[in-house]
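Note that one protein chain of the assembly has been removed; the remaining protein chains are unaltered in position.
For chain A:
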Amino acid sequence: MKLATLLALPASLAATVLASASDTYSEHLHLKPLPNGALYAGFNFTASTPLTAYESQHFRFFPRSLGQILQFTHTSELHLRFALGRWDEESWGNRPRNGRREGGTGVELWAWLEAQDQKEAEERWSGLVNSLSGLFCASLNFIDQTKTITPILSFAPEGTLDPEQANLHLMHGMLPHEVVCTENLTPLLKLLPCKGKAGVSSLLDGHKVFDASWQTMAIDVRPVCKGQECELEIDQTVDMVLDVERSMRPRDNPIPRPPPVEDVICDEAKGYNAHDTCYPKRREGEMEWGLSRIFGRPVQGSCPAGSRENAVDIVVEIPQERIVDAVPEDALDTVSTTDSQRSYRLKEGQELDLRLPHQILDQAQEHRQTLLHAHRQMTGYGQERGGMHIVITNPHPHSQRVVYLESLPWFLRPYMHTLAISGATIENMYYTPAIDRQKGTQLEILLEVPASSTVEMTYEFEKAILRYTEYPPDANRGFDIPPAIVRILPSNASSDDQGSYLRTTSLLLPLPTPDFSMPYNVIILTSTVIALGFGSIFNLLIRRFVLVEEAPKSPLAVMIQNLVKKVKGAKSDKKVEAAKDSSSASILKDTPNGEVRQRA
């Protein structure tokens, strides 16, 4: 133990000397009950390192494994998203962090890479996706040329990068089919200084995180410059909306079962209430919940990394009347309490659980209005062609400028001449058509959505039929179409605000399928027809006609005829001895065949 400390001393000293100036780390957990028994939990972990330390390969809180990948691929800014489920705007309201830490279903990745030209940028991008694929145990390596786009209006660098700079290339790729799971969470926790053993990250358990109604994990790396000093910031976010009731199922009895009849509170006001039928009564007031019941374990004390002064670990956004019990009570410092939220600081090495009892509050739930609604559906039926129908609704009394980005795979062939927009005018449109097996479609539309109105966009498309090796094993399930990304531009142009984002759900595209079981049969049948045509045509071309009488007889027919003659002659002579029949028996055997042939 002592030896280890002694050995570690020079390294930690060097690190402190070199980087203590601005190496920072902080983590937060934001909890907020949502209507209909949902709970929003947002984890955020931010670490930063001076750019000079990063370039000389000194890593303290910044994860080395990721840092080396970024250095090798010359990535200036990185955004990686893993997402699952759907954010229910109508009941949950606005998206957390303005939708900027949220991804489309599956995996989404975009980055600014430094490169001399497009070719080099593509090479580096391919290196980046392949390395990240290994680091995060995700199929990011499937983001190839056909899934990569370079959006123009939809993304702006968050860090202090000059997007106009010629050698910066933005690349964007999505994998809607990817199923995000525990194997992606574990590498994310491994990047943290406390590795999920202490601090709020100790609450993150795969069983609960991926049981959420909506869940997104994000990693954002960006350079931030304040004057001359530049630092590299990594922001790791895990946001989720948990169904409180479902999450609180005990671990030993995880299968949901109907509660015993005695426990059901019946709404006896209903007409059809009887002794054997029951209409469950709507739950009243705020639900009872606790950290360890929802996440399956308590918080394992604070994470000692970084400066602990003024640190805020947990923020609970609840009305003032709501009771919060900390267990044990001395494991928590209350930093501040306002009308709507309470902030707490954890203590090192002490387990903590927060419990909120069942309560009926008289305060009515505030109405949540979202910035914008966007929906996208496919229309039409059959596997030949279809249409896309996009509805964007602006509920606000002021108009909003919106960038709509769609990245479509090549096997969906949109017909842009059928694009129709009602309710708004296109300010700008960037369209890159797809090329079969080479690149996908990229469609970016800048729109002004008028106040309190609905914009509808439609276009038609055709579904390509693929080579049979290009279908996945579950070919009839369909192909996932990545979600559309809607960026709501900030209202005044002067602010450097990013704007907020929202993403539609991904779509499932059924393609026509060939019969996978018969490649040989098809090859044989088609070849037969072609050979039949070729054979009969050339047979006619290279031979000449003669009358039947003139046609020379085939040597075999002549031979058989001679034999028949011989046999007939022998029979008429009747001088042949029966003893000699050993030779003529074979002749007799041949004769019936010979006659048949002759007739034919």
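Please note the rule applied: a contact is a pair of C-beta atoms (placed from the backbone, for glycine too) under 8 Å apart; a residue touches a chain by one contact, two chains touch by 3 or more; residues count from 1.
FYI, contacts and distances are computed from a predicted model.
Trainee: UniProt names the one chain left off this complex as which of "AP complex subunit sigma", "DNA primase large subunit", "Small ribosomal subunit protein mS29" or "GPI transamidase subunit PIG-U"?
Mentor: For the chain not displayed, UniProt's protein name is "GPI transamidase subunit PIG-U".
Trainee: For a quick check of understanding: of A:134, A:328, A:395 or A:519, which residue touches the chain that isn't displayed?
Mentor: Touching the chain that is not displayed is residue A:519.
Trainee: Where the complex has a chain not shown, which of A:271, A:382 or A:555 is the residue touching it?
Mentor: A:382
Trainee: Looking at the whole complex, which of A:320, A:536 or A:562 touches the chain that is not displayed?
Mentor: Residue touching the chain left out of view: A:536.
Trainee: For chain A, which residues lie in contact with the unshown chain of the complex?
Mentor: Considering the whole complex, chain A reaches the absent chain at 381-385, 410, 413, 415-417, 431-438, 462, 464-469, 512-515, 518-519, 522-523, 525-526, 529-530, 532-534, 536-541, 543-548, 550-552.
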